[in-house]
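Missing here: one protein chain of the complex. Every other protein chain is in place.
Here is chain A:
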Amino acid sequence: MEEYQNGSEGSFSSEEAESIVKEGIDGVLGGDDYSQNHVNKWTATIVERCLTQLVKLGKPYKYIVTCSVMQKTGAGLHTANSCYWDTSLDGSCTVRWENRTMYCVVSVFAVAIA
């Protein structure tokens, strides 16, 4: 798997995960500018929020949530993921978000239990 995609119904819903993640990011980064002092707290809050919301879905999955926040200085960034799992049950979702001073990329991986 090179980019996020999983459309199989009855398993992992990437649309649901996407909306959960977007809410999480907006709630934390909202109107702020990049700040070295706060970024640690921000990333921690974003992943925790996303994780708790995902758990509330009550599905039999283990979750991995990753968040990267990068300051905008004109530098380039590439991210890729590759997964060895059961494609019918497991899935992932990646959300890219930006504002005036920073980029934020959040990835959610859901791995089925049993």
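Just so we're on the same page, a contact is a pair of C-beta atoms (placed from the backbone, for glycine too) under 8 Å apart; a residue touches a chain by one contact, two chains touch by 3 or more; residues count from 1.
By our rule, contacts and distances are computed from a predicted model.
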item: Among "Two-component response regulator", "AP complex subunit sigma", "Guanine nucleotide-binding protein subunit beta" or "Dynein light chain Tctex-type family member 5", the UniProt name of the subunit that does not appear here; value: "Dynein light chain Tctex-type family member 5"
item: Touching residues (missing chain, whole complex) on chain A; value: 2, 34, 36, 39-40, 42-44, 47-48, 50-51, 54-55, 62-90, 92, 107, 109, 111-114
